[in-house]
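As you look at this complex, bear in mind that one protein chain is not there, while each of the others sits in place.
Chain IDs A, B and C follow the sequence of writing; residue 1 opens each chain.
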Amino acid sequence: MENISKEKQIEMLKKIIEIRMFEEKTVQLYQQSKIWGYLHPYIGEEAVAVGICSALNKDDYIISTHRGHGHSIAKGADLGKMMAELFGKVTGYCKGRGGSMHIADTELGMLGANGIVGGGVPISVGAGLSCKMEGKSKVVVCFFGDGAANNGVFHESVNISAIFKLPVIYVCENNMYAISMSSRESVAGNNIAGRANSYGILGYKVDGSKVFEVYETAVKAVEHARKGNGPSLIEAQTYRFFGHHPNDPASYRDKAEVEKERKERDCVINTKEALLKAKIIKQDEIDTIEKEIEKMIDHAVDFAEKSQEPDLKKFLTEVTS
Amino acid sequence: MENISKEKQIEMLKKIIEIRMFEEKTVQLYQQSKIWGYLHPYIGEEAVAVGICSALNKDDYIISTHRGHGHSIAKGADLGKMMAELFGKVTGYCKGRGGSMHIADTELGMLGANGIVGGGVPISVGAGLSCKMEGKSKVVVCFFGDGAANNGVFHESVNISAIFKLPVIYVCENNMYAISMSSRESVAGNNIAGRANSYGILGYKVDGSKVFEVYETAVKAVEHARKGNGPSLIEAQTYRFFGHHPNDPASYRDKAEVEKERKERDCVINTKEALLKAKIIKQDEIDTIEKEIEKMIDHAVDFAEKSQEPDLKKFLTEVTS
Amino acid sequence: MREIDYRDAIKEACIEEMDRDPKVFLIGEDIGVYGGAFRAYSGLLEKYGPERVINTPISEQAILGGAIGAALTGYRPIAEIMFIDFCGLAMDQIVNQAAKIKYMTGDALNVPMVLRTQGGAGRGIAAQHSQSLEAWFYHVPGLKVVMPSTPYDVKGLLKTSIRDNNPVVFIEHKMIYLTKGPVPEEEYTIPLGVADIKREGKDVTIFAYSNMVLKALEAAEELAKEGIDCEVVDPRTLVPLDVETLVNSIKKTNKVVVVSEAAERGSVASDIIAIINDSAFDYLDAPVKRVCGLNAAIPYNSKLEQACIPHKESIVEAVKLIL
Partner (left out) sequence: MREIDYRDAIKEACIEEMDRDPKVFLIGEDIGVYGGAFRAYSGLLEKYGPERVINTPISEQAILGGAIGAALTGYRPIAEIMFIDFCGLAMDQIVNQAAKIKYMTGDALNVPMVLRTQGGAGRGIAAQHSQSLEAWFYHVPGLKVVMPSTPYDVKGLLKTSIRDNNPVVFIEHKMIYLTKGPVPEEEYTIPLGVADIKREGKDVTIFAYSNMVLKALEAAEELAKEGIDCEVVDPRTLVPLDVETLVNSIKKTNKVVVVSEAAERGSVASDIIAIINDSAFDYLDAPVKRVCGLNAAIPYNSKLEQACIPHKESIVEAVKLIL
């Protein structure tokens, strides 16, 4: 934390709050039926996306998951375009065709959220090949969950990235559950970072609620990749504060566990406290930040509400083949 | 080797020779166009199948690969029915419908060769579940190659077998090549047995040209599985003495490497020598064994030659749906 | 007769078969305490324990391998793939293993298993969660394909599928889990390959399956008001297919509309037309009409989504076109 500039620290806090407040808003809108389909909130996991993406350049790539809002926002996504997409509006990132699970943007270097668990993981191989061929030291971050870590795509992709020394940072967000399946019961050996050994690459385990810890690890992994030394695997231990989606009461989880996690490992609270304690920020500055973000989100909602629905005729001529 | 009864040692030598001579014959018949399609000789790798299968009971299961003749024979297959299958005759294991890549037999506990690399690996999960549910301490051996070890199915299957502690012994025949792809270049980390760590299971590396070493490792892994302690992974280091198939000159391999392997790690020669040296067998007894096996194989060919072609009408009523 | 919903009918079928035969078991993702993504299995973990309700990691290939291997060695697994879309990850196990093992081993082995899954659009979950991919399985020799539209059919056909000695792909539809219908208390089964005439009529035959049966019935209702009398033929199983019932209906009506939610190109609907061409060409007074999904990836926005799949209105329109 000491090595990180104050501005950067504040920047990260801001992003964490931005994601948290965006997600809280989307859940609220979902319950009001303004958003429909599937919505997978990132609440509780914000420090992972922010810590990782803060170590990236604008032209680096990220590959996301079904729980992807945080990744997009951390990489710099426009909240209006995101919200408009969730509203199914033509001004959204995907012109209303994708919704929550398919947000993508070339300019952001965001190669797509994905409705298929692990679906983006093999794509990291191609993005990595491309970065390597281009020779401009770009890197790729590939996010995936503990559940995805048990899918065959993980193995194939990390193996190939390792043999070709591709500049890919595999970031496993181990939030301890894949819907109702606990990672303790689904990940044999219960050590995802340790799986890096299988491929002769570096593996890191970090507390995903500590944004600066995540960031510092990401910096190392990114540097390693930029230098042409190949992929690495970061397991960020985190927690999904609520259900898999807004309608999931998550009654399969132990209440005490949930409470403990929410109390002790809330990255919004903890990051604020850390910055306050280090006197990098004052409480009233935080208040101002929160107000500004609230305004941004209100604007985003307003933009989404006022945007046009996609034109059916145009859609039909564009998509049918 | 000392702990293995003399009879068992001789039995293993016999099986090794049986496989070698069977395979040499099939290559010859292939070149004479009596066998067609794909044929993947097991020459050079015999000690793996024999060492492993010698640790099994008749009612244990094996799951095989495209290079499966050795597995079947080691598990006790009838040479006549095998040869007839290669001839496409109705008396073959698959009534002439499968050929080399699809030999299977319930009575043998042989759950099938496979034309898909890694195709049988997930099937080990089901056979393992079945053994566990039945509760009769049966085990499953799942053979696969170094090439298959890079496929996603390996990861999914070993992970699930590990979490459910299924009685499956994963046997990777690392013959250093997957067609033209060297395992040094394709297996990141170049340590397949080491991948066991990822799943918290036991991993063994054995010299696959030493049948007793393979056997002793198999005995341990099988016992572990029978006791309900779950799967293990054995990497048997072996070598494909010839091309991927009879028409492959394998010119992608280094000549010196090939010569060295054939000279130093021929399990037929080495097992004979070991038994001669330990005075468990005499040269003339070996000669007798070889003559007998030659006769068996001649009978098998004769049986195959004389067998009927499948009846087209019967086939059509049986297979179309 | 009592009425229960489609979802509970599935559960009842599983319970009856699991009670009847200790070799039947369930395997899939989130089928334990969670009871399955659509909750068809709620309570079954408590009832049968984790040995028979096997909750797995997200490993579609190993789930199906888990079913196949168990089937090869004497069990009768029901494997669940949560969305038919996810079969893309496991087609090798379904097609190159399950479907072929019996045939390519010359009956040395067989694979008595059910792959339960669900498809279809309508919930705003976009291109990777809304497909109708039955055509893939329909095309593969060695697979049976069952697509029931009512609680009665789903129960009777699931029981039969579990008892079948070959792999059955059992495809439900995400929009009908909560529809209710009469299901007797007494045990019954429905043979595979027998269509059901869901409504009799004499003017036009509407051939539809899965959720489209419900749309076809709505359309028939509406057309009846205008004096057009439709017969709705629900094949219930696509493989084996009851061609006879369809042909008999066409003999009567001389006109037929074939409905499928799937993308039109290469759909099962097209194949039905080819079959009609082979078996009922001479009875036709008009070309057969297809009513299918658009050749488009299903979008998120509800209006766009609805525009991609057939409705009562599109069926009504098609019927009128060939009258």
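Keep in mind that, in the parts below, a contact is a pair of C-beta atoms (placed from the backbone, for glycine too) under 8 Å apart; a residue touches a chain by one contact, two chains touch by 3 or more.
This structure is a prediction, so every number in the text was calculated from the model and none was measured.
Though it is not drawn, the left-out chain touches A, B, C in the full complex.
Taking the complete complex into account, B:I116 is the one of B:I17, B:A55, B:A77 or B:I116 that touches the chain left out.
Checked against the full complex, the one of C:Y6, C:Y41 or C:W136 touching the unshown chain is C:W136. Checked against the hidden chain, the listed residues C:I58, C:A262 or C:V319 yield one contact partner: C:A262.
Among A:Q9, A:T26 or A:S157, only A:S157 touches the chain left out of the display.
Contact with the chain that does not appear here is found for just one residue of C:K100, C:H173 or C:K255, C:K100.
Mapped onto chain B, the interface with the missing chain covers residues 36-38, 85, 88-89, 94, 96-99, 101-102, 114-119, 147-148, 150-153, 178-181, 185-187, 251-252, 309-310, 312, 315-316, 319-321.
The chain not shown here touches chain C at positions 61, 85-89, 91-96, 99-100, 103-104, 126-128, 133, 135-136, 138-142, 239, 262-263, 265-271, 273-275, 277-278, 281, 287-288, 290, 294-297, 299-300. Mapped onto chain A, contacts with the missing chain fall at residues 61, 63, 92-98, 102-106, 111-112, 114-116, 119-131, 133-134, 140, 152-153, 156-157, 159-160, 163-164, 318-321.
Going forward, only the chains that are shown with their structure count from here on.
In terms of inter-chain touching, the protein chains here all touch one another pairwise. Centroid analysis (C-alpha atoms only) places B farthest from chain C. One finds 45 Å separating the Cα centroids of chain A and chain B.
Rounded to whole angstrom units, the spacing between the C-alpha centres of chain B and chain C is 40.
Among the residues of chain A, those touching two or more other chains are numbered 150-153, 185-187.
Multi-chain contact residues, meaning those touching two or more other chains, occur in chain C at positions 56-57, 59-61.
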